[in-house]
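Removed from the display is one protein chain of the complex; every other protein chain stays in position.
The first chain written gets the first letter, and so on, giving A and B; residue counts start at 1 in each chain.
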Amino acid sequence: MPKDSATGTGIGASTKRREDVRFLTGNGNYTDDINVHGQAYVHFLRSDVAHGRINGIDTSAAEGMPGVVRIFTGKDFEGIGGLPCGWQVTDKHGEVMKEPGHPVLAQGKVRHVGDPVAAVVADSLAEARDAAEAIILDIEELPAAVNMKAALEPDAPKVHDDLSDNLCYDWGFVEENKGAVDEAIKNAAHVTTLELINNRLVANPMEPRVAVADWNRSNDEYTLYTTSQNPHVIRLLMGAFVLGIPEHKLRVVAPDVGGGFGTKIFHYAEEAFCTFAAKACKRPVKWTSTRSEAFMSDAHGRDHVTKIELALDKDNNFTAIRTETLANMGAYLSTFAPSVPTWLHGTLMAGNYKTPNIYVNVKAVFTNTVPVDAYRGAGRPEATYQLERVIDMAARELGVDPIALRRQNFITEFPYATPVAVEYDTGNYPATMDKLEEIADLAGFDARRKESEAKGKLRGLGVNCYIEACGIAPSNLVGQLGARAGLYESATVRVNATGSISVMTGSHSHGQGHETAFPQVVAEMLGIDASMIDIVHGDTARGPMGMGTYGSRSLAVGGSAMVRATEKIINKAKKIAAHLMEASEGDIELKNGQFTVAGTDKSVAWGDVTLAAYVPHNYPLDDIEPGLEETAFYDPSNFTYPSGAYACEVELDPETGKVTVERFSAADDFGNIINPMIVSGQVHGGIAQGIGQALLENCIYDENGQLLSASYMDYAMPRADDVPFYAVDHSCQTPCTHNPLGVKGCGEAGAIGSPPSVINAVIDALQSGGHKVAHLDMPASPSRVWAAMQG
Amino acid sequence: MAKVAMTVNGKSVSREVEGRTLLVQFLRDDLRLTGTHVGCDTSQCGACVVHVNGEAVKACTMFALEAEGAEVTTIEAMANEDGSLNVVQQAFQDYHGLQCGFCTPGMVMSATSLLKDNPKPTEQEIRDYLEGNICRCTGYHNIIKAIMAASGQDMPSMAAE
Partner (left out) sequence: MYAFDIERPTSIADAVAALAKEDAQALAGGQTLIPTLKQRLAMPSVLVSLSGIAEIRGVCKDDAGLLCIGGGTTHGTVAKEAVAHYPGLAELAAHIGDPAVRNRGTIGGSLANNDPSACYPAAALASGATILTNTREIAADDYFQGMFTTALEEGEIVTEVKFPIPQSSCYMKFEQPASRFALVGVFVAKFADGVKVAVTGASNNGVFRWSEAEAALSSDFSASALEGMSLSADDMIADMHGTAAYRAHLVAVMTRRAVSAAK
């Protein structure tokens, strides 16, 4: 693929986003903007205790309240499937994980604050809420399992009575490595040990979740409008496993979606409820989450407690890494929760370094908290954070330069098979580090530190590298690893008679700009203007089965499917062109939207061929069918491995403990790039979320399982004055070797690569001020930093 | 129920509303002006910012009845008369100042208010002014650039990329 676009709208062009026009004029179509005639509204009555036995639910008074259509409780869902888990992890003893039921509405017990106990459907939302207040709940509060370590104690309260304990699984990876790792650590010249917490986060896309469901009594078809990153997956999970609705009777639409960041991947109770209730009530049913509800019902992210040991030989070469992690699952297994601390985390523990021996142990724990699942990066930020923190700590302990220590241990030969079961295809880690040193002006740091010190501030510099694995695949491999889904992607390229094109993709855009970037690829391949191409997504009725958008997979997997389908289009179009020009198919060339016969001046235009496909009067009907529409399903042969090097400079106010990010620089290798403007935007957003995790955001429960950070009053979202301008570069490009576009994925990199450099910078600042602080858990809030300085 | 009358985007409108009807509900549900969004319930995210009598207001934190007689402007009325994007909107597109688009209407309304009060704001003034507008997608970088560009200013060198 050429890097520069021939047409100005093709690959490599920073084409402005076409979707912006509707968003900027108030013409977006988000799920809450959709109203179905005659709709009723549902309000969920949610548990206000973390753990309790439901002794009774008296709805009699509420039933007679004005506007009430029907009140549902867990009893209405007996015999109906619970919310399924899409990944089954097998533990280090060969046992499958514990997999408790997850009812749509609580049955028998409530297991976290926010667990839905009853649902009131009424003519208006206010009436639903009024009636919900009249429901008399008899819930016997039980001691809650909140802290993970305590939850694993033998006498801990059990989240699920039918399980032997709160341990979901005890995973070892790679189990065969363990002996060698233990031996290497025993024989090491130096071992750095770090215990840390990867703080629980709430994804907080700005659009809260919404579901609107309708049931058509004439043909028994359901339509669910929902805020989803993957409507086909919701159709499969909800249809097949929860409600027993066959796919051909269920349409799931995810229109404009206001951000996802992982938390809109999962199938949620509210979607299933609205769909179920629409038929039960014979009325469309709508639910719009408030932000307060979102905090206690959207799946949370991260929440790991980890001990990591890094062993080095006398020359400071890494010889072994051993980790032990407790990973919070929350009260139920969310859709992909078990995969996050295992396959998305353990496989990344080699990072950018040639460490020969690695062993990862993860114990997943049930607690009386909101379920935890993938949030931007999902497992990979957790791996990167612990690795890049322990390397920094080792450099300090050994008195060596942290960048030099990293460079010394970089993987430099590709492909590279790690000790944690993955094979990196390409990368150039010294090059991204070189680029980082340049764009971050690391040479100028000492002078900037002096300026800060003159103002009474401490200044710190933190650096880290990261590696990501995107586009998880191939399906047959992930099936062996426990995935209950395929991880291919689909595309249908529908060329219309006049030459315009609709591309139906299984990927979903909720901010990523697919509607702009995807046509750039097809335009480049066909040599036509991108404005002739529209992307269709987010509707199971309009495209083939697709797996959706998460894990930075859309371009690497979905884009590849689009390339394959477009190649089929080109092949067929050449046959038609050959017929029209009475030439041999092998001599046909397609360039700038014109089909030519090599070595002649014969040509037919794109539109002539497309018209012939649908008006096949002069057409090779004996050889090929009319029409010009092709579908491809692409199943990658490997993950892609974006990588990069990040640097953060902070100023720290020693009187208040407040840390401000003064400079942030990111040098990434994403392979080939379709739209550099969009790629930079993705990195910016990821960095802000990483800075948020490192300095601001913290989801906290008290010992009784009450959520303390339950709104923006207490959960600190990064705001415009919390972050600086970022210096972002993606000129280091080692194209992926196994997908047709050579692309790697960029969506999560910023969130993966930034937290360690922020904390490394905070530690550097503290130590520069003479404070002997070796580690500080995120978020490095003013109060925590100040407390650390007090010793 | 009580009657409320106001001018919204230049048109006189009048409806019967409950006392508890928020201005944002009135705009979204009664007038079907769904460009104004609701992203929180604690008056912090700013997705609902509209102009009331020329001033930025959080439409989720004002009752419809309190807008009696007021001139209300929403994102739907911000484009030029020919339908093309206005200077602020165009800058947001040019500088990729939006991704999912959900916070965008509030951002545009706030940015417009800022530039009315302060036609050449500094980077820090823009960041401070946007304290009440949360964006989860962009990391604010391109929003700040867009607003500086809309005010006719050059970007600082750090923002070159």
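By our rule, a contact is a pair of C-beta atoms (placed from the backbone, for glycine too) under 8 Å apart; a residue touches a chain by one contact, two chains touch by 3 or more.
Model, not experiment: these values are computed from the prediction.
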Absent-chain contact - pick from A:A126, A:A180 or A:I624: A:A126
Touching the absent chain when the full complex is considered, from B:M6, B:L114, B:C135 or B:A149: B:L114
Missing-partner contacts on subunit A, residue numbers: 126, 129-130, 133, 290, 292, 655-658, 696, 698, 700, 708-709, 712-717, 719, 781-783, 786-787
Subunit B residues touching the omitted chain (full complex): 2, 18-20, 22, 41-44, 46, 49, 52, 55-58, 60-63, 65-66, 68, 110, 113-114, 129, 131-133
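Here is the rule we use: only the chains that are shown with their structure count from here on.
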Euclidean distance of C-alpha centroids - subunit A vs subunit B, Å: 29
Subunit A contact footprint on subunit B (complex, rising order): 20, 28, 33-42, 44-45, 47, 74-76, 78-79, 85, 89, 92-94, 96, 98-105, 108, 123-124, 126-128, 130-131, 133-144, 156, 158-159, 161
Residues of subunit A that touch subunit B when the two form their complex: 16-17, 19-28, 30, 32-33, 126, 204-208, 256-259, 261, 290-292, 510-513, 663, 677-678, 680-681, 684-689, 711-713, 717-721, 723-729, 750
